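A single protein chain has been removed from this complex, and every other one stays in its place.
Moving on, here comes subunit A:
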Amino acid sequence: MEDLMKDLAQAKPPTPEVDPQRMESDLARIITLPRERPARKQFVRRFAPLVVIAAVIVLAVVLMPAPPQPVQPAAPPKWWHALTRQWSLMIVGDPADPYAVSFDHRTERWVAANQQIAVIQKDGEVTPFSLDRGTEWEAAGKPEAVPQVGGDHLVRIGPMKPAVQKTAVSGFQMSLHSNARFDSLDSLPADPRELGKALETIIGKDAYRIGSLAMELMSANVRDDQRRAAFELLKTLDGARFLGDVTVLDERRGTGVAIAAPSTFQFTGVETQLVADPETGLPILKRDVITTPQHGLPAGTAISQEQYLLLEQVDFEPILPQDVPVNGEVESPIIER
């Protein structure tokens, strides 16, 4: 009988090859979908007896002397993989009767100690965004490119073209701060005050710059204690506001902090909010919010946000879109007039 099962195993149909691109693009799509809300009470009621039994078993196992385990050194992961979704608003059209466009795209970054690969404008699209539920873009004849309000450029409506950027760097380069580069992230202090001093020596005594660098570090390949220190540092910055427990996106819960942000070319009175998972310290969402009504948008409206979809160590090589040249021209949706 055993032989029969072995023979049957030999008769297994060929296993299909995994298409890594399809696999990763499906993953990126799936994790943006809403999740079911856990039925906590029902769960607790149903599984409470099992939890008690498990606790007894765990206690028994813990109290038993453990046999010596052979130590197997784990191979260090090669890449820090970050997949984020960026969304932002830009005011366009006639300054007397403006409307907005939204930019929605993903960025995938693979960071190692000596190189960085980024896929930008992934699954990107620029779409008209009505400020008052009107149809301003349609009324303007659905132009392919619309003028920025308060700027010199046009914004092209439609899909964005992805680009792959590969750079060889020495140390860990921070994308938002060109002069911030760390030989080792591991040596960064895990004490909020010491971390603040370390960041200050790199980018100066500017609360917003220190804050935004701390936020960037939270999404980098640092330890959990360093991540928590960065969050604590944010809370102590001048003008910072602790938001407490907040629910964002598809009912994800986190702890938030807000710091005052400089004005953009279209918005004033902006604050940057960061919501992180209280257990891991990993960021969930970063967004810029206007604190006063502007361009027909009420106070508290997000004008840009970055959703952290994946932040993980991986030991496989970056999966890049095959039809996009590495370090080719970046076709920005913001073009000359």
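Here is the rule we use: a contact is a pair of C-beta atoms (placed from the backbone, for glycine too) under 8 Å apart; a residue touches a chain by one contact, two chains touch by 3 or more; residues count from 1.
The rule is simple: contacts and distances are computed from a predicted model.
Between the listed names "Lactate utilization protein", "Succinyl-CoA ligase [ADP-forming] subunit beta", "Gas vesicle protein" or "RNA polymerase sigma-70 factor, ECF subfamily", the UniProt record for the complex's undisplayed chain reads "RNA polymerase sigma-70 factor, ECF subfamily".
The missing chain lies against subunit A, touching residues 1, 4-5, 7-16, 18-19, 22-23, 26-27, 30-31, 33-36, 38, 43, 280, 282, 309-312.
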